[in-house]
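I have placed the structure first, in the form of structure tokens, so that the comments after it can refer back to it.
Here the complex is missing one protein chain, while the rest keep their positions.
Letters are used for the chains, namely A and B, taken in the order the chains are written, and counting of residues starts over at 1 for each.
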Amino acid sequence: MRRLRILSKLAWRNLWRNHRRTAIMLGAISVGVWAMIFMTALTQGMVTEMIRDGISALPGHVQVHHPDYRDDPSITNLIPMTDTEIAATFGPAGFSAWSSRIKVPAVITSERDSRGVTLLGIDPVRERDMIFVDYDEVEGRFLESVDDRGVVIGHKLADTLDTEVGKRIVLMSQDPDNDIADRGFRVVGLFHANVEAFEETYVFAGKKTLQNMLRVGDRVTEVVVLGEDYRNVEDEYAAVLALVDGGVEVRRWTELDTYLGTMLKVMDGFVLVWVIVIFLALSFGLVNTLVMAVFERVREIGLMLALGMKPGDILGQILIESMLLLVIGLGIGNLLAWLTIKPLEGGIDLSIVAEGMEMFGAASVLYPQLRLEDVVLANVVVLILGFLASLSPAWRASRYEPIEAITKVD
Amino acid sequence: MNLVLRLAWRNLWRQPRRTWLTTGAMVFSNVLLIFMISLQFGMYRLMIDNSLQAFTGHMQVQAPGYIDDQKIRQTVPNVRQLAAALRQELGSETIAARASTFVLASSEERTYGIAVYGIEPQFEPQVSSIPGLITAGRFLDADDAAEIVIGSVLARNLRVSVGDELTLLGSGKDGSFAAAVVTVAGIFESGVPDIDRSVAELPLGLFQDVFYMEGSGHQVVVNAPRLSEADTLQSEVEALLPPGQDLVVQDWDALQPGLKQAIQADMSSAFFMYGILVILVAFSVLNTQLMSVLERTREFGIVMALGLTPGRLGRLVLLETAMMGLMGVALGALLGGALTWWLGVHGFSYPGMEEMATKFNLPARMYPRVTLTSLLAGPAVVMLFSLLAALYPALRLHRLHPVEAMRAA
Partner (left out) sequence: MTAVRCVDLCKTYRQGDQDIKALDHLSLEIGEGGFVCLSSPSGGGKTTLLNAIGGLDKPDQGEVYIAGQRIDNLSKGELAELRLRRIGFVFQAYNLIPVLTARENVEFVMQVQGVPAADRGRKALDILAEVGLEGLEDRRPAEMSGGQQQRVAVARAIVSRPALVLADEPTANLDSKTSDGLMELFTELNEHHGTTFVIASHDQRVMGYAKRIVRMLDGRIVDDIQQDAA
């Protein structure tokens, strides 16, 4: 403890002896750490948005389907339970949110044109906070009940179909016997979505209305459950598994959309790789600075050894000096990152590359996300690797022969 | 060797460890830059080629507004004749006419909404890779046969195979009800999930009959021999469009807007990363050269007293940096080139890449390709920034006073 105090004092004073060099090194470390955290926050923000949008497209962290539905998303592959049974099973299970739906491919036709869409029959009351549509932002109105007779479509789809609120469209799909099931609807609302493709793809109708149109009685194609945290849905997964028997397939969202599921893992890996790459680029400068610092101080180090300091103390002193440098650099870097990310948390407008972001599956507004665990990761990696990188110059310093060091002349 | 060069070179090796560490930072960045840039641009190339070759083509002649709405009424009149005229005028075979709409396709067991394209069986193989990707049956051959080719996923979803019948229901150009019964002639597998799931092709003649097109279509696809020649070709095509008709030529960027922007978005994040790497190297160089100048204060004082100007000394410092930079470029290009070349031959993959890659029409294994640009672009920038970083220490020499400098320890 006592030695630590002396060593720290010496290390601290030595750090500021060559203030230019220290300042340059601090600049490098700060920029590096800032870049680590800033880039990570942007990436995490993007991934979170992508996953949130992705999940809101699927929606549901854990989903239950007929075993053949995923390969063949057709009305013939209904869940072998009635919706009433499903409600009786899932209702009391205490999920934070769950719902059952009909989800089938369909063709929507206006008097002008037709398009292929994904038709969703939902319970609008239950799904209010589950789907990506904000009911209050809908032009016209959103669906009001399971037997609402209207449909809600996206703005973009309405444009291509040349239709609007109040006009009629026809939806065509098939019933379980592959007879054409079609029905006219009145467009009651137009929704906006973060991701433009959603506006073209999704059409919402009442669940009961669709059940009648498709002649499936009290049956649905999927049950979805939302968890508290999309990053970990194991509890919900286990709970759902316990509720259903073998006649259905239960899947986590990471399995349903492997792109997004993998994205989460790949991005976590990317963050670590990025932090390490930056550190390596920094490490050359760090080692260089220490080597120079040691080289300039050969005589003093010799003197301290001659006066009775142990080699271990010299090692410690250089390591402390390096750690001080890193800690200050980390402090400035973290602060810079915080200062630059905070004002951007309201969102960075990327609409000039909106369609490109959409191709990645991301929205055109990027919300950087400063996560504590990423900041901790960056700091810990820098400290640990920095310590390891400093060992060699520190070790060399401690191995000086006092006599040679003192008598060294340049 | 010139004396100044020799002096600069020897000065570098007065502190071999420091020189190596600084060069090491350069080499590290250069290797990384070479690898990343090779990978990145190879990937963009593949993304563009795979996306455009399958179906879109380099450019399309369309009615204005079709690109946004794709309404069946937004037509190109006499599309077949226009395509023929363009083929003749440009002396190119890679031009074909198409029409398209959305229909409800029913097999015996299933019904799906799909996009159907009317194509010219004779010319379509010149502009799209789909005709060459037939895995069962054959591609269309007669211009008015009641036949269809569909994607493999769609075939599976519809539960049909070659020889089965499909009923198509949709609306014609005038909004009237349109229907046809067609036989599945072939099934293709492009590997692009979106295309395999939702695209079907009919002969253009049949399409025009069924959907009351009256000789019109929706697009004339034009391919240039190479993507880089697309711009020139586009102006030629524009000049050849029949006067008085309201038509536009859409380039690939407009046709697949996501593609270029995805590349731009990816590029901007990549360039941010490269920028940071380069800045960190510059810091390293600044540190080293400043130290090396400060150490030599006394020495510089002596040579200045002997009559050397600060400008010449500054050039010496820059020369030393340039030498270090050249070593960094040489070693970096050697190591980076070798590493990237090796990975280019053997390919590499990382966990999760397969899922990511299919989203962008990319193969699951990456084969970065080293080009002269990818080999030299990164190192050149590193070199440039190293020299910029050395400017400060070099210019500091102007503040040096010979007498004081000589007295310095």
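The working rule: a residue touches a chain if its C-beta (ideal position, glycine included) is under 8 Å from a C-beta of that chain, and two chains touch if they have at least 3 such contacts.
On a predicted model such as this, the values are computed, not experimentally measured, just so you know.
Taking the full assembly into account, the omitted chain touches A.
Touching the chain that is not shown, out of A:154, A:227 or A:402: A:402 (per the contact rule at the top). Within the full complex, the residue among A:305, A:326 or A:366 touching the omitted chain is A:305. In the full complex, chain A contacts the hidden chain through residues 2-3, 5-6, 10, 13-14, 17, 299-300, 303-311, 313, 402-403, 406.
Throughout what follows, only the chains that are shown with their structure count from here on.
Taking each chain's centre as the mean of its C-alpha atoms, chain A lies 26 Å from chain B. Within the complex, the chain A residues that touch chain B are 18, 20-21, 24-25, 27-28, 31-32, 35, 39, 42-43, 71-74, 76, 105-109, 111-117, 159-160, 162, 172-174, 178, 180, 258-259, 261-263, 265-266, 269, 274, 277-278, 280-282, 284-285, 287-289, 291-292, 295, 350, 352-361. The touching residues of chain B, counted against chain A in their complex, run 15, 17-18, 21-22, 24-25, 28-29, 32, 68-73, 101-104, 106-115, 156-157, 159, 169-171, 175, 198, 257-266, 268-269, 272-273, 276-277, 279-281, 283-284, 286-288, 290-291, 294, 350-353, 355-356, 358-360.
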